[in-house]
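Note sheet for the following structure.
All protein chains but one are shown at their positions in the complex.
Our next item is chain A:
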């Protein structure tokens, strides 16, 4: 339509109708309309149709003219708005329209056939999507703008721009330098802050202690040097830095101060101090009470004991040293820190349970009515399947809660059984009872990785090093030279150093496993795959390791390769529930939902302890009652995944069976035992 205007303008005051008529007859698309109406419509409609189109165009044109040449309305000829003729025509149209059904339909269709029309929303979305994917956001935006052609860029401008771009790149490197600088500042600041925190923590511990003995009315106790010392600590008049006690403010009690300096000059104390640094306060305290107890004829009450010791401080030098030791040992920063850390961890665990979201990893929840509890020959029993062996191990640790190795076995079996919280609880027990079972630390690291508890992963890996005679030295070296701001870097470096001790064919698979776990935490799956593969080269029959490899591959989005690794694991141990569950997940990722359902059902059947429907011979109980016990061993996460699969298969009937935990109703349709 726009091309009409120049012509119209040159035509000047002539009635634009005539110009339009000319244009109109040249418009082939409109002629198409005309022909079709002529063919289908009545003869009398022809005139009406054409006029109508003219009116529409004319109106459009006027509107456009109005918008394009504002203020020129006055130049229009007077007869422009003479619409008499038009209204007459309109009258005619009104009569004709109903009879022109065909034309009307065709006309209505017309706007839909606009060629090359793209919804603006699509373009916008496309652009956003591309931008989100494109890391060089700025570059693409720049390109788009150039393509849009809104800006004309002259060659000199381009060179100037490129120059500016180069400069910007240089400044970018400067920026990163600045960032690094900032990071180190931040670290420094953080360390200082941590030191300050340690002081306040110490003070709060001391103040708690002061508060707890506030009720003590004995004036001697209150004036005792220990009490004074604690009070000072709590008021932060004193603080402990490294091995020295530092005064923060002028000391009011001169007596105490002189006593204190005497103590510091005591060489005995210094050596004793270093000896006892690693001992915990409580043990030290107990020893001390015993010691003073012997001097005072075995009195046991703490308060009186303390009082007695206090009495003797000024008298006998031997008792005095004992009491002094006690004071100092208590004030050891390390032991206090340790106590605070333990308290903090307990607190965190408590919070997790009270909110009801996370599991309480501290208490192992035993199966009810475990028939193996009454078995006389328990120690020799192995169990025919995973469910049974778990019950046997549970019975073992219930009868002997200090059997650390049984706890460890129970933990790893619960990992196999896809019961992470129980596995963690059991492994924690094993590790506390006997920290020398190194594998329990590694297994814990695995469980914590699965549960997204990064900090705990680092903690247990540290413990693994701490109790590992081969690598303990490395940990100490690493502690001395590296700071702990980035725990991931700290431990990957540490593991790599450990791996370098035994290069080539002598590599330690455990080190590779630890490194693999760390790379899983940081989602560097390809590195993790390398680690697990090299560990497998030495332990080709470790089904747990095959599963670790598979899971890593799955998380690296390679479900086909992952499935192969799982099949290897299942070939070695067909009742490996976790590998089956993982295999099902891989099938879901490959969109093979039916296979996935079958493997999930197989996993559940294994957890329930079903073996070909034959009664368990190692037990003289009926199968049904045995299943009542083990059915509770089925993981809810497997049921949830199964339910989701049924949803993908569009089977709401099976979904409700999942809610009911009804494994039997799946037997008719699926083969899984």
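Some observations on this one:
One rule holds in what follows: a residue touches a chain if its C-beta (ideal position, glycine included) is under 8 Å from a C-beta of that chain, and two chains touch if they have at least 3 such contacts; residues count from 1.
By definition in this document, contacts and distances are computed from a predicted model.
Looking at the choices "Translation machinery-associated protein 22", "DNA-directed RNA polymerase subunit", "G12317 protein" or "Sterol-binding-like protein", the name in the UniProt record of the chain not drawn here is "Sterol-binding-like protein". Checked against the full complex, the one of A:585, A:605, A:634 or A:663 touching the unshown chain is A:585. Residue-wise, the contact with the chain that is not shown comes from A:641, picked out of A:409, A:607 or A:641. For the chain left out of this panel, the touching residue among A:433, A:498, A:551 or A:663 is A:551. Residue A:562 is the one among A:474, A:507, A:562 or A:663 that touches the chain not shown. Of the listed residues A:450, A:497, A:534 or A:564, the one in contact with the hidden chain in the full complex is A:450.
Residue-level contact of chain A with the missing chain is found at 122, 124-126, 128-129, 132-133, 352, 355, 357-358, 418, 420, 446, 449-454, 517, 520, 547-548, 550-552, 554-555, 562, 578, 581-582, 585-586, 588-589, 591, 593, 637, 640-641, 643-644, 646-648, 650, 652, 655.
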